[in-house]
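Every protein chain of the complex appears in place save one, which is left out.
Chain lettering (A and B) follows the sequence in which the chains are written, and residue indices restart at 1 in each chain.
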Amino acid sequence: MTALTTAVELSYWQQTLLRTVGVLAAVLLPAGTLVYVFLFKMMSFMQSRLGPMEAGPYGSMQLLAEVGKWIQKEDIVPWRADRKLFALAPYIIVLSVFMTYVVVPFGPDAWFANLDVGVFFVLAVSSVSVLGILIAGWASANKYSLLGGLRAAGQLIAYELPMVLAVVGVVIQAGTLNMQGIVAAQHEGEIFGLGVIGNPFIITQAIGFFIFLIAMQAELTQAPFDMPIAESELVSGYMTEYSGMRFLLFFIAEFAGAGAFAAVAATLFLGGWALPGVDLDADVMNVLGPIVLLVKILVVSFLVFWVRFTYPRFREDQLQQLAWKVLIPLSLVNILATMVLKVAF
Amino acid sequence: MAKLSGPKTPGLIKGLGVTFKTMTRTMFPARGIKTLIPAPSVGAATVQYPHEKETPAPRARGVIALKEDNCTVCMLCARSCPDWCIYIEGHKDTAPPRRPGGKPRSVNRLDRFDIDYALCMYCGICVEVCPFDALFWSPEYEYSELKLADLLHDKERLGEWMQAVPDFEAYEAGSEQKVRKVPR
Partner (left out) sequence: MTAITERQQLLYAERTAAEVRVNVELETDEGMTLNIGPQHPATHGTLRIIAKLDGEQVVWADVAPGYMHRGYEKLTEVRTYPQVTTLVNRIDWLGSFANEVPFILAAEELMEIEAPPRARHIRTILFEMARLANIVLFLGDLGVQLGAVTPAFFAFRDREHVLDQIEAVTGGRFHPNFDRIGGLKDDLPKGWIADTKAVMVRIRGFCDEIEALLFGNEIFETRTRGVGVIPASVALSYGLSGANLRASGVDWDLRRDGGIAGLAHGDVDWRVWTHPDGDSFARCWVRLQETREATKIIDQLCDGLPGGPIMAKVPRIIKVPAGEAYVETENPLGAMGYYVVSKGDVGPFRVKIRSASFSNVSVVPWLLRGVYVPDIITILASLYFILGDIDR
């Protein structure tokens, strides 16, 4: 953003407008790519079928067709639903996802907000979606949605902790909460003196990455942690009563959320937008950076969706046991080890 | 909770392996030199109808064809249909005697023979019960209509389906059945 503003004199409101449009693009593009590549194509190939093939070459326009379909559907609000809350819930979730993207850096100068508490902001803001899900579950006036919403509340709150603790290890190693700083630390670092690929934290923080992936899967309510949705029991859980544009918002939020968490994981563990060998401040990284980040998002999302399409789901109490009895102690051990090794070396 | 039993690969990893293997088999079905050329249309189990079509078995029960010349309006098929979807009307007529100087024969002529495919259960009792080999199965299945009334196939249309009737196949070894012939 700084490079652009020196070339053209933009006032503050014009900058904000650009950033808003930019965030929209940054959210919808990865979401669309993830939906097409993973949900439509990868899922189909894993099931020996082809997926959508009619809309556009190899079904590439299917997403546009879906969006058009959802927009023109009738908006049904249940008779006994709380109208205002019912309408509000999808927007809360979408808001939380959009805010997560605000602090993810896409290049040395291509960022929307360079907060010094970047990581903290991300974790805090991603928890806002819990509210939206609870509101959706209650306001639907449907016992199944209520069950889904309550399950979601328990699950999402439980898995916030392993996520935070997994990230603490990264922060300790990088020494900063700033996302750009973490990218720089990985780029400048060395593994046993070899600085060829920098020091992506996935190598030293492998346990943290593993825990982050599991917690991420749970935060996105993907199988094996999709009890809140539980298609075969609750039809769609908290989303059951939503139709048309409102459901589209949930859908976008789900996949944009997957993209957002994958972007955060890529930045924290895989080195973000930086390419090993290319200088951190190079101008070309403003264009290459987003592409590199997109590739890393796809890699992380591949793992997430691969697990989603393979495993059955946990029961709620087994879910909670996994979070409290396995993941949290493991992440605490990870933090301890990181602290000791950081001081020792 | 999740126990890793010794050096055996945990089931979680094996499951991931199964889905990954299926994905690669679908995306890269070729063998030999062409292994890495993606060709999902070939590797997937999907038949992309209407661009590609599967041929059903010769005995598949798609549509019933009528050989009008063989029908003697005995009404056995209409009576044995579980849904009563065959509508037959006929009248008695006289045909010339077989030998000169003989009595004129009375024959049944077929006026109307309709099968309502909206009701038909595709059970095949009519075809089986016909003593005069006038009804045959054909594996043809693409005759859906926009109007329900168009699913009532009349005598002419049923006669046209005779062209789609395949010849009867040979039987497996050990069978004592004789292969019947389709009258063309």
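We adopt the following convention: contacts are C-beta pairs under 8 Å (C-beta built on N, C-alpha and C of every residue); 3 or more make two chains touch, one makes a residue touch a chain.
Treat the numbers as computed from the prediction; the structure is a model and nothing was measured.
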Residue of A:I211, A:M227, A:A256 or A:V304 touching the missing chain in the full complex: A:M227
Missing-chain contacts mapped onto subunit A: 43, 46-49, 80, 141, 143-144, 147, 223-224, 226-227, 230-233, 235, 309-318
Hidden partner interface residues of subunit B, rising order: 1-3, 10-12, 14-15, 17-19, 22, 45, 56-61, 80, 82, 121-125, 128-129, 131, 137, 169-177
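Going forward, only the chains that are shown with their structure count from here on.
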Mean-CA-position distance for subunit B and subunit A (Å): 51
Complex interface listing, subunit A residues touching subunit B: 42, 44-50, 53, 306-307, 309-311, 318, 321-322, 325-326
List of subunit B residues in touch with subunit A within their complex: 1, 12, 15-16, 18-20, 22-23, 25-27, 40-41, 43-46, 48
